[in-house]
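All protein chains of the complex are present and in place, except for one that has been dropped.
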Amino acid sequence: MNTPKKQAEMIKEISGVNPLKCMKCGKCSASCPSYNEMDIKPHQFVSYVQNEDIESLVNSKSLWKCLSCFACVERCPRDVKPGKLIDAARQLVVREKGGDYLMADEIPELLDPELPQQLLVSAFRRYRR
Amino acid sequence: MYKIAKENLAALFQLIAGSRELYLPVKVSGQVNFRAWSEDAEVDLDTLKTVKSPKDAFFPQSEDLYTCRKDGKKLTVEPEALKEQDFVVFGMKACDVKGVEVLDKVFLADPVDSFYAARREHGTIVAMACHEPEETCFCKVFGADCAEPVADVAVWMTGEELYWKSLTEKGDALTKSAESLLAEADAEDEKKVEEEKASIRGIVEKLPYSNLSLEGWNGEALNEKFNSELWEELYKPCLACGTCTFVCPTCQCYDIKDYDTGHGIKRYRCWDSCMYSDFTMMAHGNNRTSQMQRFRQRFMHKLVYFPANNDGMYSCVGCGRCVEKCPASLNIVKVIKSFQNQGGDK
Amino acid sequence: MQRIGVFVCHCGSNIAATVDVKKVVEMAKMEPGVVHAEDYQYMCSEAGQSKIAEAIKNEKLTGLVVCSCSPRMHETTFRKAAERAGLNPYMVEVANIREHCSWIHKDMEEATKKAVILARAAIAKVNLNASLKPGESLVTKRALVIGGGIAGIQTALDIAEAGYEVDIVEKTPSIGGRMSQLDKTFPTLDCSACILTPKMVEASAHEKINIYTYSEVEKVSGFVGDFTVDIRKKARSVDMDKCTGCGVCQEKCPSKKNSNEFNRGLNTRSAIYTPFAQAIPNVPVIDRENCIKFKTGKCGVCAKVCQAGAIDYEQKDEILTEKYGAIVVATGFDTIKLDNYDEYAYNQSKDVITSLELERIMNAAGPTKGHLERMSDGKAPKNMVFIQCVGSRCADKRGKSYCSKICCMYTAKHAMLIRDKYPDVNVTVFYIDVRTPGKNFDEFYRRAVEEYGVNYIKGQVGKVAPQPNGQLLVQGVDLIDNKQILMEADMVVLATAIEPDPSVRKIATMLTASIDTNNFLTEAHPKLRPVESPTAGIFLSGVCQGPKDIPETVSQAGAAAVKAIGLLAKDKLMTNPCTAKSDELLCNGCSTCENVCPYGAITYEDKEVNDHGIRETRRIAVVNNALCQGCGACTVACPSGAMDLQGFSNRQIIAEVDAICR
Amino acid sequence: MQELINRAKELLADGTVARVLGWKAGDLPYNPEPAYFEKEEDFENFVYNGFCGANLSKYMIEASKLEGKTLVCLKPCDTYSFNQLIKEHRVDREKAYIIGVGCKGKLDIEKIKGMGIKGIESISGAEITDGADTLTIQTLYGEKTCSYADAMLERCHVCKGKEHKIYDELIGESKETKDAERFDSVAAIEAMSPEEKFAFFQKELSKCIRCNACRNVCPACSCRKCVFDSNKFDSSQKANVDSFEEKMFHIIRAFHVAGRCTDCGECSRVCPQGIPLHLFNRKFIKDINEFYGEYQAGEDTDSRGPLTDFTFDDVEPGIVAERG
């Protein structure tokens, strides 16, 4: 397991985001369609990464509630892109599982009807290789 | 006399270069000039004339005289060492050899130019007869015999052989060092060389410039020639470049300059050209302010002043390089002929 | 050979902490021409300067090298010190061993080595320096102010009061600028027109002030003290002298459906119009693009109804050429375009407006006669949402990276005014930070919250969605409660970022005044010379230099005026002696240099020369020293090296190159 | 040629011109020299043939200082140089009477000799009126032939065209000689690796003897005193003491004539060491065309040269690295 510091570095590297640019305006949270489902709110993603509390982030509900609609990415006035941060956190989880990737034919069985379609699409986009 | 097959020349050059520096005609990017021999050099003995004359071997286009070093406010002066390494210049022609005679008059006369003298001392000249002289040649006019050059060693190239004849002690030394590759020539060979000489002389007779007359060109003619109105006409196409002087085997003028290396000064001398506007420029200005005067200077020097000071020896050897290379097609022959015609008219 | 003195400054520990100054002194002594070298704590101090003066006298110095801070800082100081001690000031060079050395390098050995080299380069240069004498140029005692807003008006008034002639060039038909569009001003809530109009009148009535409205600066040439400016007076189609300002033409004009710029397009105006009632001059202009007469050739109503016969359809643009000693730029601002902010639905709903539009709506002379109503249906709003920082503090390309500075205060003002006039309207302000530095500013904002019950929510709005019922669904966040907020509003007001007026780019280019990446004019020094452009003779007033509110603008306007007056009060200016010079013996007369000179400073003369005994008449380049600014473009264009720059000569620069590379 | 002589004599006789600048036959079949003709009898030696390659525009700088008009014979390519000199105020149009002479490509004696033809006694086929496309050369070593095109100067293979850009009258027909692309040779070098480029130029320039023929023949190098002869830049060295100086001299010379060089090819024609100097100038021309739009120096007398002009969106110097 990586240290929190290393994890935070990895997230920053994967996402290409510099959390220090955030001016805490909250526009990401204001824009988020899944806001109410989330325990950690989009604007908080940024401070969690900044504070290197990745463990909370990867264990949060938010991790799997983000639709990756990227409204926050589009609208962020500071170019911070919280959506990319959470996306990176997800990727971190996936990576730390090692080579434990899903095979395409395993997916239908695992499908949760509650899971937003957009998340699926996003996941395929991201992990197709 | 010795001989060596042409195909063995490469080995000969390698052998000579093993003990001395060797300069000979080398073709680089289509042009043949005297350069230091190296294994991959494209040696070209067939081209009659190198672009530049081989005078570089004794009087390089530029050479350092001394180095002045600065250390804080302390200055040290280190004179450039004189040439100590023996070297061979292979393939000079009769005219080029005569050119060296002219340079000797200048640099070996008192005060002796030590840099030049050292080079002359350590240099051995291997001169080659001109197998096929060209229309621009007029060495005969200046008393050179391109069929039988006089140097440390004379060589003839004919057929598949090169014939080698040592003429001096230096030549003997060189011959000795190359002994392993040279074969004794026999009477048959001697005959071939004589035939070659005859053939060359035959061609020389037919050359368009061979009958050029130098009548009237001597020290006594100084004022008459100097004041001639012809110069005003002759110089006009001159572009004031230095081509004629830089390809010439006898032009010996140089300038002395300093180069700031950042750590001191390198004093060097380099060829200068009397065609240049800043030639002999002094603090007060210039002796010769017009191109006509500069143009006249060159030819007066070659045909009048030099013979006047050197027992009638002209400082032109008739190599014809200027005839070939002048961008405006001017040359010493045209000058001589113009005066001749004018004389005739009178 | 020069006798050079080298003076190495410790600058306290600024230099001495990283550069071994003793070593620099010791090494400098080794350089050719150096006869004296010493170091001192603060070379720029009184004591340091007198050390220099002493050395000049005792050692008979002919040149000085000061190794210290940037020449941009103290070159003048040392040159003046040298001059006082009897040495030509241009025999002084500064080696920058602070900004370019001690401050950026940590390793002592390395920094010292570099300082030695920088000193060596300066010494090499001084060895080739020559005494230079500045020329003189006369000052035209007249100022030009570009822009007739509050900044321009105040600057013009202050200059005029000092007794100098001032011209104001304003591109719109009236002076007044943005301030004339405002309803009330913070934090005092006094009526904008009430305090502005008297200033406008004062300016127009001032005998020293000449106002060109509906005019633009077309071309600027010359230099500090002697600018020549072409002003284009656009055809007004109305004779200024004849018009009485009765307004009948505007009433009768049949073309009435033209967007009213003054009201930010919220209503319409006639084709012949004055932008607003208190316009100065009170002379209408014909908007030729929309005038029926100009479009079809028929109509001519205005001419028929004009008793004074002032209408002149034949009028043409006029170019005036005037001379000025100083130019003040006061071109002001505009709000940014919101085309890229789809999430706020500005282009989709008429009820999403900018704050400047709200000013017009609130204004009694505005499109709604001062009644707060929705532009879509005229209904009075019940719920209003204000969104702050729209386009300000934005790192992406859609907005501006800077804080627009005035929005927090005017939003508080708007909220307060609405709650005051319409107590039943709920006002919500979404903010990121509330920034209120300024006298009585924070108190003002607190009053909005505490006394007027404005609901301030910390958090930005993510989306404004127009609903089929005409309502606006505002989706925001409350970061304090950690709650997403969905609320319906009747009107949404966007505190839109401001940017320099787009015209400023062209003007800056004409003036050769530098502008930053946001198009704000750059000041000569951000702290010490905030109202001057780096280009001599150009001064900055108002928002063209950076975001400001009215009191700041007025104070800067005054400051710019004082700087301009300081210049105009001089009869003569010393010109820079570092000008180009042509060597007549080398000049080919080929005109290449003339082609690259931006100042027209090079002309040609047929001149008799004596070139080492050859006398002939040649075409020779001659440099006008008053016009030449010393850029050196000509020196490189010149193939023969005839053209050289004094103070930065070819050989001087080459000496520096050599010294650095050796 | 006779028509040209007749017309020149006519103009001399009626006082239109004070002298004629043309070519005088040399003492070898291939070395005519530029010459002035002032009297009727001078024309005996007047010649205009394939060996009259010299660009007489340069001589007009001096001729412009003389009393009266000078009749000058200019080939189509020479007229570009003349225009450029007018633009730079170095020649006086009023002092020139320009006869645009026909051209069917000029010959390069170095090329002929390069084919191993030596001992030349006479050459036929070089006359401007000759229709033949073969030269027949009598030598001491027998008769030789070569095709006219093979003996042409490099510049004629990339001829700018038959049109005279400035003239008072035209005499003689010109022939299209262009059979190669002007920038191919430059492009070939551009395609080399940096090491190959360096080796190529190092080799070529090592031959340079700093005779200044290229500079002195160049109509664009019209400076009264060259920077390399003055101490203005501390650059006067006279000889290529170090290989750096060859590069310095040729780069700076090319830079000084950049945007002014008409590509007349005189530099390459006169170089005694056969250095293809036009490769420098043509590189600049190619770059200028690519970066700033097609520009032909000497096309006219009033356009702004590319180095005394700019546009706001010119390419950045970084383009050089980007192009790779």
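By letter and in written order, the chains are A, B, C and D; residue numbering begins at 1 in each of them.
Note that in this section a contact is a pair of C-beta atoms (placed from the backbone, for glycine too) under 8 Å apart; a residue touches a chain by one contact, two chains touch by 3 or more.
Keep in mind that, in the parts below, contacts and distances are computed from a predicted model.
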Absent chain [UniProt protein name; select from "Heterotetrameric sarcosine oxidase delta subunit", "Hydrogenase iron-sulfur subunit", "Na+/H+ antiporter subunit C" or "FAD/NAD(P)-binding protein"]: "Hydrogenase iron-sulfur subunit"
Touching partners, among the displayed chains, of the absent chain: B, C, D
Which residue of C:Ser204, C:Ser349 or C:Thr535 touches the chain not shown here: C:Thr535
Residue, one of C:Glu38, C:Glu161, C:Asp239 or C:Asp658, that touches the chain absent here: C:Asp658
Sites on chain D contacted by the missing partner chain, in the whole complex: 189-190, 192, 194-202, 227, 233, 235, 241-245, 247-248, 251-252, 254-255, 258, 280, 283-284, 287-288, 291-292, 306-312, 314-321
Residues of chain C in contact with the chain not shown: 70-73, 96, 98-101, 103-107, 110-111, 113-114, 117-118, 121, 509, 512, 514-516, 522, 534-535, 578, 596, 598, 629-633, 635-637, 645, 648, 650, 653-654, 656-658, 660-662
Contacts of chain B with the absent chain, listed as residue ranges: 259, 261-263, 266
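The rule is short, and it goes like this: only the chains that are shown with their structure count from here on.
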CA centroid of chain B to CA centroid of chain C, Å: 72
Distance between the centres, which are taken as Cα means, of chain C and chain A, whole angstrom: 45
Touching two or more other chains - residues of chain D: 225, 234
Multi-partner residues of chain B (at least 2 other chains): 260
Graph class of chain-chain contacts, one of line, ring, star, complete, other: other
Chain B residues within the chain C interface of the complex: 72-73, 260-263, 285-286, 289-290
For the chain A and chain C complex, residues of the former touching the latter: 21, 23-32, 35-36, 41, 43, 71-72, 75-79
Of all residues in chain B, those that touch chain D in their complex: 28-31, 33, 48, 51-52, 61-62, 132-136, 203, 206-209, 236-237, 239-243, 245-247, 255, 257, 259-260, 268, 270-273, 276-278, 323, 325, 327-331, 333-334, 337
